[in-house]
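What you see is the complex with one protein chain gone and the rest in place.
Take a look at chain A:
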Amino acid sequence: MKTNRVGSVLKYVLLIVGVFVSLFPFYWAVIGATNESGKIFAKPPVLVPGDRFITNIVNLNEAIGIGRVMFNSVFIVVIYTTLSLIVCTMAGYAFAKFKFKGRSTLFSMFLLSMMVPYHAMLIPLFKMMAAWDWLNTYQAVILPNLAYPFAIFLMRQNMLAIPDAIMEAGRIDGVGEWRLFTKIIIPSVKSSLAATAIFLFMYQWNNFLWPLIVLNTKEMYTLPVALSSLFGLSRIDYGQVMAGVTLATGPIIVFFLMLQRQFISGMLGTAVKE
């Protein structure tokens, strides 16, 4: 019994240290974002939030036009998530609920492409965008990964469970295929749609390498690219940078805390038990 109690105390100590390590960097970002630039290196360290957040945001706006940058990020993410969700849900539906020639070949092709690193597509994609005069445009960021193989896979897995009887009943009643899809199938997979949407949203919100390559003016930068450019300057205003970091992470954490279950299942591609 005694060893058991020691073990249990150790376990809680380990977990609490773990929680501290997990959360401290966010706290540190808030400290940086609300204080003057040099304060983040002060000795002894400043451990309480200051009142410079608004000032830092104003400075950040002067440096990179944070309003425009936020708009770019939100605009790209919303359009991308919406379009990709439509494309991937339709494809997942075809793979899950229809038998047709070439189904397994096409499906394995999508699965296999998940193993191919994005790097293998960068250069031809860049040449394509240059040839079409699409460098530094929204569509250059939005279009390339619309048919996201993992999202297709997720939707297909979740739609396998829809009983064929529902579809047959609809067809006998004379419901057209498109109406069947939008009025009967879609409402029955709402939670998987939410999870997949979150997966796509997170992918695009964090997307860095490709936007870094195709976007080349401040007016078009997304949040990660803008932050990276600010952090690459020879004289860095740490208050500004941390304010930007807080804008990039804060809203996502709030979303996550509100929609934990959907987030976790979307990012993992699995259902989560309590």
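Quick note on the criterion: a contact is a pair of C-beta atoms (placed from the backbone, for glycine too) under 8 Å apart; a residue touches a chain by one contact, two chains touch by 3 or more; residues count from 1.
By definition in this document, contacts and distances are computed from a predicted model.
Asks: According to its UniProt entry, is the unseen chain "Lactose ABC transporter permease", "Chemotaxis phosphatase CheX-like protein", "Alpha-D-ribose 1-methylphosphonate 5-phosphate C-P lyase" or "Extracellular solute-binding protein"?
Replies: Its UniProt record gives the name "Lactose ABC transporter permease".
Asks: Consider the whole complex, including the chain that is not shown, and state which of A:Ala63, A:Val87, A:Ile166 or A:Ile184 touches that chain.
Replies: A:Val87
Asks: For the chain not shown, which residue from A:Ala29, A:Ile64 or A:Ala197 touches it across the whole complex?
Replies: A:Ala29
Asks: Among A:Val74, A:Ala147 or A:Ile184, which one touches the chain that has been omitted from the display?
Replies: Of the listed residues, the one touching the omitted chain is A:Ala147.
Asks: Going by the contact rule already stated, which one of A:Val9, A:Ile54, A:Val78 or A:Val116 would touch the omitted chain in the full complex?
Replies: Considering the complete complex, A:Val116 is the one touching the chain left out.
Asks: Could I get the residues of chain A that touch the absent chain, sorted low to high?
Replies: Looking at chain A, the ones touching the missing chain are residues 11, 14-15, 18-19, 21-23, 25-26, 28-29, 32, 40-41, 43-45, 86-88, 90-91, 93-95, 98, 100, 103, 106, 109-110, 113, 115-128, 143-147, 149, 152, 177, 181, 202, 205-206, 208-209, 213, 223-224, 227-228, 231-232, 238, 241-242, 245, 248-249, 252-253, 256-257, 260, 263-264, 267-268, 270-274.
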